[in-house]
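With one protein chain removed, the remaining protein chains of the complex are shown where they sit.
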Amino acid sequence: MVAELGQFVLVLALVTAICQGILPLIGAHKQNAALMKLAENASFVQFAALTGAFICLTVGYVTSDFSILNVASNSHSLKPLLYKISGVWGNHEGSLLLWVWILALFGFAVALFGRNLPDSLKARVLAIQGLIGVGFLLFVLFTSNPFERLVPAPFDGNGLNPLLQDPGLAFHPPFLYLGYVGLSVTFSFAIAALIEGKVDPAWARWVRPWTLAAWAFLTIGIALGSWWAYYELGWGGWWFWDPVENASFMPWLAATALLHSAIVVEKRDTLKNWTILLAIIAFSLSLLGTFLVRSGVLNSVHAFASDPARGVFILMFLVFVIGGSLVLYAVRAPAMKGGGLFAPISREGALVLNNLLLSTAAATVLLGTLYPIFLDAFTGEKVSVGPPYFNATFLPLAVPLVIAMAFGPFLPWKRADLGSALSRLKFAMFAALIVLGLTWWLQTDGPILALVGMGLFAWLLVGSLIEWADRIRLFRAPFNSSWRRMVTLPRSAHGMTIAHIGVALVVLGITASEAWQSERLGIMKPGETVTVGSYDFKFNGAEQIVGPNYNALRGSFTASKHGGAGYQMFPEQRVYTDPPMMTTEAAIRPMLTADLYVVIGDEDGAGGYATRIYHKPFISWIWLGCLTMFFGGFLSLSDRRLRLGAPKKRQVEIKGKEAPTHI
Amino acid sequence: MSAIFRSGFIATIFAVFFIASAGAVFVEKQLEDPAQEIRAREISEGIRCLVCQNQSIMDSNADLARDLRQIVRERILAGDSDAQVKNFLVVRYGDWVLLDPPFKLRTAILWLGPLVIFLLGGIAVIMFVRGRGNADDVETVPLTAEEEANFKHILPDDNNELPK
Partner (left out) sequence: MRLRFLAPVLTFSAIAVIMWYALFNLDPSEIPSELLSKPVPEFSLSGVPGYGPDLASTDLKTGKVTLLNVFASWCVACLAEHPLFMELKKQGKVDIYGLNYKDKPDAAAKWLKRNGNPYVKTGMDEKGRVGIDFGVYGVPETFVIGPDGKILDKIIGPVSQDIYEQRIEPLLEENNS
């Protein structure tokens, strides 16, 4: 019953999406108010229908209805409730349903919050959202239907993969998809602008909140995935430049660039063509990522069971959406009128540099990810492009970017004097040099890059703080006046500072943990103590334990520093029976200064156990930095000016002039 | 019905690989000479684990990774240079086994690509900035005292500095 209901609302959503996709476009063209209004109502109905579908599938999982093929393949009656629910999106069909539901959610949100958008723009934006929905719904209904029945229903399900029963992994897809799909809104705005034939600062002001939301969610989604890899995979790695990781990183880079170039459009009415192109590219990268993961063209631990038929469908969809939008761009963009002029050294210039670096980074990651396919197609040879390549090419782009991040906010629009910006940043320069010196003195034989990394961290952190202090005239005006400035400063200004500080924290985490990690891999017998990174680890022994659906070897360690209070750590090596799988559950003690990371492995037959013990300095700051970025993004999002929409022109009386002047 | 067989089949294949890859923390003999062991470690970090994705044999628990690590150690003990050790594996598994694609003609595009993209982008930027004319071309006329007063009246809360 539930499956049939779900099927029905899916078809209803498709029909609604078709209406939403076509009629408002006609309405906007003909300025027919009724057809344009239809867009809003259609988006409400579509959202309701897809919410219904999602609920139906969830009910199927929660009640363990194994007559539904998707539930039987991916769930099991013994699964805890939380993971039954997260299992809904832990498979190909369910995750697509989640995708398409979030698409409808964003459409609904644009209809709801976009009250002050001009009718024709709103109609077009919602129509494009609808068309994208049509594509995905066709894909779901024809190749990936989650509501297919399985007759006869099996006694129990197939899906007890322990790797998926995990809080980090449960929340990773929703956040990630909120990011990917959020970029569809900026895409729709870009297409609508191309159709309308104009991009003005008001457009950029409307686009900004959606870009911010998508960017913030994408940041968290990527951070969650990375954090999960860190604690689950057992050797403390958190980024592998795996094709699917890259597929999420590229849209993030593009979204970051978009965020910044939209500011230029808003404030200075220039870089319009580029921003439109970037909005198209960002969403295209999201879609390309979907293709790469689900088509079988690339191999990845993340890849869902691949199916060339699905691959063909997605590729055709990509050609239609991306190809179509780029053709529209080629036709319409040349007619867009440009705007303000600016000198190379100016805030615009800094933002252009930001975009140049980020776009090159995104293009490089794309090149590295697709290169194995290119080479195979042209020469039949196989080559593997891994971390050495990506690290070598990404770092030279990231370093100037971080340097520029401290400069940019100091530069005024249109024309700036680099010297005066530098002089205001001199404390940041001192801080960077001091930290660099300290690092060089303290570390015995670390890499040079560590010095650069620490210097950059200090530079960006202090530089951002100085800029913020400057803006509120901290220490230069009475405290009351600074306080007043602080609370009246637009939230997006605070948001920017906080987000930039977040980046500095991530730089700290990456530099410290990569440069100064200590590790000891070896056999330990019970009673032995080893010292790793100034912590003493005493191995107390290991025992076999029985868990709810696994057997495990559980080790007991006591970690202490200079004989101080000990912290108990219990790493496990679990053996699951259904399906047969072995996982390592590392014992992690996260602290602000470092993480202690202990893994236990096989017995060596002589009473000893294989162990891996790591001391990873400052690694938690990577995740904390991402959280900070997320917080900064959301603070910006809550800026009143964004909610009220574009500023209306205000009339101010000016002495000595007859007519009022608009500002 | 066939769908569940197919996905079950694929799942078992994955299970086979998974058992291999999510395997035990290795119990293995390291080289006695610490310098050689470090060499082994460094070489291993550049060798791809063929049954994992994009991980080096140093980072993987798979059986094959363990075997390959032992091979690296054996070759070092036998007196091979770093290049010879890598070549031993390349002869058997192809260039694919090296994580760091060697700089040959076919990977030239890969390695030069980012630089080319950056330069193209830079040229585009310069052409954009030049082509638009320069802000320096625009003359700035200083405000009169009255205009200055009006300016301060309109924007009292901002920096009371005049644009340069």
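Every chain is named by a letter (A and B) in the order it is written, and numbering of its residues begins at 1.
By our rule, contacts are C-beta pairs under 8 Å (C-beta built on N, C-alpha and C of every residue); 3 or more make two chains touch, one makes a residue touch a chain.
Here the structure is a predicted model, which is why all the values come from computation and not from measurement.
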| item | value |
| --- | --- |
| Residue among A:S284, A:S492 or A:S556 touching the omitted chain | A:S284 |
| Identified contact with the non-displayed chain, of A:P80, A:G323, A:G437 or A:P490 | A:G323 |
| Option from A:A33, A:L82, A:I373 or A:L422 whose C-beta touches the chain left out | A:I373 |
| Missing-partner contacts on chain A, residue numbers | 273, 277, 280-281, 284, 291, 295-299, 308, 311-312, 315, 318-319, 322-323, 326-327, 329-331, 333-334, 370, 372-374, 376-377, 380, 382 |
| Missing-partner contacts on chain B, residue numbers | 9, 12-13, 15-17, 19, 50-51, 63-64, 67-68, 71, 90-94, 96, 124 |
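Just so we're on the same page, only the chains that are shown with their structure count from here on.
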| item | value |
| --- | --- |
| Intercentroid distance (Cα basis), chain B paired with chain A, Å | 18 |
| Contacting residues of chain B [partner chain A, same complex] | 1, 3-4, 7-8, 10-12, 15, 18-19, 22-27, 30, 46, 48, 52-56, 59, 61, 94-101, 106-107, 109-111, 113-114, 117-118, 121-122, 125, 129, 132-138, 146, 149-150, 153-154, 157, 163-164 |
| In the complex, chain A residues that touch chain B | 69, 72-73, 148, 150, 158, 163, 234-235, 237, 240-243, 270, 299-301, 305, 338, 341-344, 346, 349, 352, 356, 359-360, 363-364, 367-368, 371, 375, 379, 381-389, 393, 397, 412, 414-415, 417, 485, 488, 521-523, 573, 579-584, 599-604, 610-612, 652, 654-656, 663 |
